[in-house]
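Complex shown without one protein chain; remaining protein chains in place.
All chains are identified by letter, namely A and B, in their written order; residue positions are counted from 1 within each chain.
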Amino acid sequence: MTTSIGTRSLEERIDEMESRAAIADIIAGYCEGTDRRDLDRFMGIWHDDAEYLIPGGRGDFHGTEEIRRSQEVIGKVWKETYHWTTNHTAHFESPDRATGRSDAFAVCVHPDGRVSWVSCTYHDVYERRSGVWKLARRLVERYFVSAPQDVELLPPF
Amino acid sequence: MTTSIGTRSLEERIDEMESRAAIADIIAGYCEGTDRRDLDRFMGIWHDDAEYLIPGGRGDFHGTEEIRRSQEVIGKVWKETYHWTTNHTAHFESPDRATGRSDAFAVCVHPDGRVSWVSCTYHDVYERRSGVWKLARRLVERYFVSAPQDVELLPPF
Partner (left out) sequence: MTTSIGTRSLEERIDEMESRAAIADIIAGYCEGTDRRDLDRFMGIWHDDAEYLIPGGRGDFHGTEEIRRSQEVIGKVWKETYHWTTNHTAHFESPDRATGRSDAFAVCVHPDGRVSWVSCTYHDVYERRSGVWKLARRLVERYFVSAPQDVELLPPF
């Protein structure tokens, strides 16, 4: 993963570790932003010219305006979503650019209240611009959306 | 996330990275402690005066004695639990105090053997005291506990 440790300063190595933490925060922010319908949190993880690509019928979204609109599209498809992202890896092409991969499991509620299980992989490009790490690109590879099930998601008791 | 990098020493920056690892261990220890019914592991993640708050009917637990008792309460509600915690973020207010957020998915087994799916967010405060990071506060925001389902959780084959 780190092929040139010997030639890098401690400062550079710490910077990469901090970048990993910042990128992990992006991964989490995607779920928090979408699931909690927190548009500020969601929009805060994307660069202005980012690409958000969801093959398989959901659409491709380019740039701030379209990415903001993606949340309206998803809000119509799902009444509620719950995403859990795991298996994250990041590989640095330079101190300011990394590619990453993570797997998510989600429970999504249809407008009629029925529930689907969803599995997907996020294929990401992260870039640091003006000192801030954000997504430059996210491609969502979805594996399945289960047939809707009649399982009531009750409030806690 | 780290607004004052320029003014911090390498030592301070490494310390924060190590603190992140210690906090991740707490997050995992909560699941391991509860799910494996390992009371020592569970109690080891809380400060003596910690608050463990579970709105929605489960109760609020203050301090070591009550937090220990929480495990008896939960042990009566659920025959078995399996928690998977993801989407963790932590923000440092000082070198010795951070707030955090994570999302968990859980499969919980009722005393009659039926199964519920659970979704929640943990809202945390971590503090380092005498050199050891522990939870000062955890608020569990539960979103749903699914209606019990008749799905047998068989031993591996």
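Note that contacts are C-beta pairs under 8 Å (C-beta built on N, C-alpha and C of every residue); 3 or more make two chains touch, one makes a residue touch a chain.
Because the structure is a prediction, the values reported are computed rather than measured.
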Seminar exercise, completed: The listed residue (B:Glu18, B:Asp60 or B:Glu93) that touches the chain absent from the view is B:Glu18
For this session: Specify the residue from the set A:Tyr30, A:Trp84 or A:Tyr126 that touches the hidden chain.
Result: A:Trp84
Exercise. For subunit B, which residues touch the unseen chain?
Worked result: 10-11, 14, 17-18, 21-22, 24-25, 27-29, 31-32, 35, 80, 82-86, 105, 107, 115, 151-157
Problem set entry | For subunit A, the residues touching the chain missing from this view | 1-2, 5, 10, 13-14, 17, 20, 55-58, 84, 86-89, 101-105, 117, 119, 142-147, 149
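Keep this in mind: only the chains that are shown with their structure count from here on.
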Seminar exercise, completed: Taking each chain's mean CA coordinate, subunit A and subunit B are separated, in whole Å, by 23
